[in-house]
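Complex shown without one protein chain; remaining protein chains in place.
We just call them A and B in the order they show up, numbering each chain from 1.
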Amino acid sequence: MPALASVFQRDSAAYRRRGETRAFIRRALRGYEQKRDENKARFQDWQAARDAAAAIKHEAIEHLDRCLPEFIEKIEARGVKVFVAANGVRAKDYIIGVIRRHGAKSIVKSKSMTGEEIHLAQALEGEGFEVVESDLGEFIVQLRHEAPFHIVFPAMHLKRDEISRLFEEKLGSAPTDSPEELTMIARRAIRQKYCEADIGISGVNFAVAETGAIAMCTNEGNGRLTTSLPRVHIALMGIEKLVPRMDDLALLLPMLATAGSGQHLTCYNTILSGPRQPGEPDGPEEFHLVIMDNARTTLLADAQQRDALQCIRCGACLNVCPVYKNVGGHAYGTTYPGPIGSVITPHLRGLQSWKHLSGASSLCGACTDACPVKIDLHHHLLHNRRNAVRQHKTWWELLLFQGFGWVAADARRFALAGWIGRLAQPLHALVAGTPLDPLKPWTRFRALPEPPPYAFRDWWKERRGAEGGAHD
Amino acid sequence: MAFCPQEDGNSPCARTWRTDSVSTVRVSLFIPCFVDQYFPQAGIGMVRVLERLGHRVEYPEAQTCCGQPAFNSGYWDEARGTAERMLDVFRDAEAVVSASGSCGAMLKVFNPELFAEHPRAEEARALAAKVWEFSDFLVSKLGVEDVGARYEGRATFHDGCHGLRELRIKDQPRRLLAHVRGLELVEMGEAETCCGFGGTFAVKFPHVSEAMGEVKCQSITETGADLLISNDSSCLMHLQGIFRHQGRPLRALHLAEVLAQT
Partner (left out) sequence: MTDDRALVFARIREALQTPRPLHGHYDGLPGPAPAENGKGYAAWLPRVEDTPSGRLLAFRERSELLKTELVVATRAGLAGTVQALQQRHGWKSAAWHRTRLTETAAGAAGLPLLSTDQAYETAALERVDASFTGCDALVAQTGSVLLTTRSAGGRALSILPPHHVVFAEASQLIADLPAAMRLLRERYGNDLPSMICLETGPSRTGDIERILVLGAHGPKKLTVVLVE
């Protein structure tokens, strides 16, 4: 088994034993489901809204060759310095260049999954800059030197006592079991940083082609502070963040909030169209926007799975995925966990190395139902599996399926094989639990079904014979 | 042989099992490979119910497997070879009624994609159009909810994922069970959550599969039910396997087995 797949198996096996954490996360997600359903019910027609949202993003992606240049032209006209980066290295080099040019030392950052993808914070720290993650969840996992557990709620896996101990150790704060007090501790720690930071780095939720503006959704207000106080603002986005019109935000903003966090609307939906303008009392003097490909065009080229680029990073698919709930965000071993991660990671990072994520699913389809932009998520997992096999077939699977195919090609052969299997099953008891047990993956956790005395086809044949062929 | 058309969706022909039916349907049974070999009672139950309702049931014995295991593993060429057989077996069928939501979905939803660029694409689509999952066939096609069943007990129903999300089976089994005399149906909190079987997933990712099953078993236990019912025998096999491994066996029956009891 390839290395990454073994790591996944090991990590998911370990997580399975953390029954308490899994139960805790299930409870949190049940609360989310309730609020989400309340807000979905407020929509006059949630399914029509999904259709429209899918159509909006489809339009942007399908016409990205037009939308993206249009967006860049418009936003550059507003004084934003745009840098299009082919990959993460180019994006980081540019950002580091900007920071160096300004002689900056301290950087405050609001949430960016695209930034996580290219390990931006680590790269900047490596260059000797101080980087403060202002989003509370990101702040917490940064202190723990850990990757985010969930794309919207990075510290979802931690209980308050763990967070308190973390703050006691790293910030010297007093122990507390109140989420409110813990939030205040973080607020105080970060507040000074906003006022002192030279550079603010933010993510982007939507990039509006019509006007040349970016939209950013946060609940905490850290996105606002990051982009208001420091004198230089750098925003990072993937090429797929485009939406055609401002009007489209009227639909996408509430859908993002409802699907992602069960809110009707995120607290601060901020639309930024440029640096500080003449006549404005404050705001960054320079606004840089880095627009990154980093293998998104590979996914774009796969017409069947192109809709995966419609993703608005709401996290709804993670929230409903039973696999995600039972392996945890870290086991995926990559920036984007959950169903969307399992679909896109093979495209972004290599099919053969990452196909196991597409395999680690029962294809229940809860993700596809939950997706506000109607990405055909669980079917794409099948597509990835097919594509991986087209490139490379394992000898034993080929043997297995060709063998099974041969048996199934003849009804009597099939019936005979089944009869032998049922007959031989009691023999399994001899090897059960030992290294020789061929059914170990099953029998480790589950009893085998009792073999019935006859197959359906036997019963049917006998009955037909008894009734003289009346039911043919 | 005429059958009650379903075009006007809102008014299915309502018949109870007591009236003599004027029109009957020629039902071709699709008994998936593992149901045939390991859970024949599910198929037997289907036969009993359909015949009780006055329909002619046939079982094309040439059927073996729909090809889903190979298909789900990405071996589509190999799957096609097996799946093609079904196109032959059910070519002349009027209505193909499946004992399983997942295999029903294979014929109804996935075959058209599997055969998309294939010379037999049209046949795959034609077959898909006449495939029904068992409970959906009874309720949506025949317009029947009371099949005259009796079963004493407290039960909970597990929605098999393929049936639920690929075939939109949710109400149908519940409406049928509501008419089973003596049966108390309680909903579990995680009714729509995947049980964790997922075909080859169960053995390729056993830890995840079991963890998912464990969550489901807990939810079932919380209902206090002494019977687990589902429209998918593979889910039952997986959940019952976990219960027995934990030393607390739970009675599990396919929906058709319950409906067959009088």
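In this text, a contact is a pair of C-beta atoms (placed from the backbone, for glycine too) under 8 Å apart; a residue touches a chain by one contact, two chains touch by 3 or more.
None of the values given here were measured: they were computed from a predicted structure.
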Item checked: Of A:Arg18, A:His102, A:Arg144 or A:Arg306, the one touching the omitted chain in the full complex -> A:Arg306
Notebook entry, point to check: Of the residues A:Asp37, A:Asp51, A:Glu127 or A:Glu169, which one touches the chain left out of the display?
Noted result: A:Asp51
Next item on the list: Identify the residue among A:Ser106, A:Gln122, A:Thr297 or A:Gln402 that touches the chain left out of the display.
Entry: A:Thr297
Notebook entry, point to check: Which of A:Ser106, A:Gln122, A:Asn219 or A:Ser353 touches the chain that is not shown?
Noted result: A:Asn219
Margin query: Using the document's contact rule, name the residues of subunit A that touch the chain not shown here.
Written below: 24, 28-29, 31-32, 42-46, 48-52, 54-56, 58-59, 62-65, 68-69, 72, 78, 82-86, 90, 93-94, 97, 134-137, 140, 153-156, 158-160, 163, 179-180, 182-184, 186-187, 190-191, 194-195, 211, 213, 219-222, 224-225, 227-229, 239, 244-251, 253-254, 261, 264-277, 280-283, 291, 293, 297-298, 300-301, 303-304, 306-307, 368, 374, 376, 379
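Definition applied: only the chains that are shown with their structure count from here on.
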Check: CA centre of subunit A versus CA centre of subunit B: separation in Å?
Finding: 32
Next item on the list: Quick one: which bits of subunit A touch subunit B in the complex? Just the residue numbers, please.
Entry: 9, 12-13, 15-16, 22, 26, 322-323, 325-327, 359-366, 368-369, 382, 384-390, 393, 397-398, 401-402, 404-405, 407-411, 414, 418, 421-422, 439, 441-442, 444-449, 451-452, 454-461, 471-472
Next item on the list: In the complex, go through subunit B and note every residue touching subunit A.
Entry: 31, 33, 35-41, 43-44, 47, 56-59, 61-65, 67, 69-76, 78-79, 81-82, 85, 161-162, 164-166, 192-194, 196-199, 201-213, 215, 237-238, 240-242, 244-245
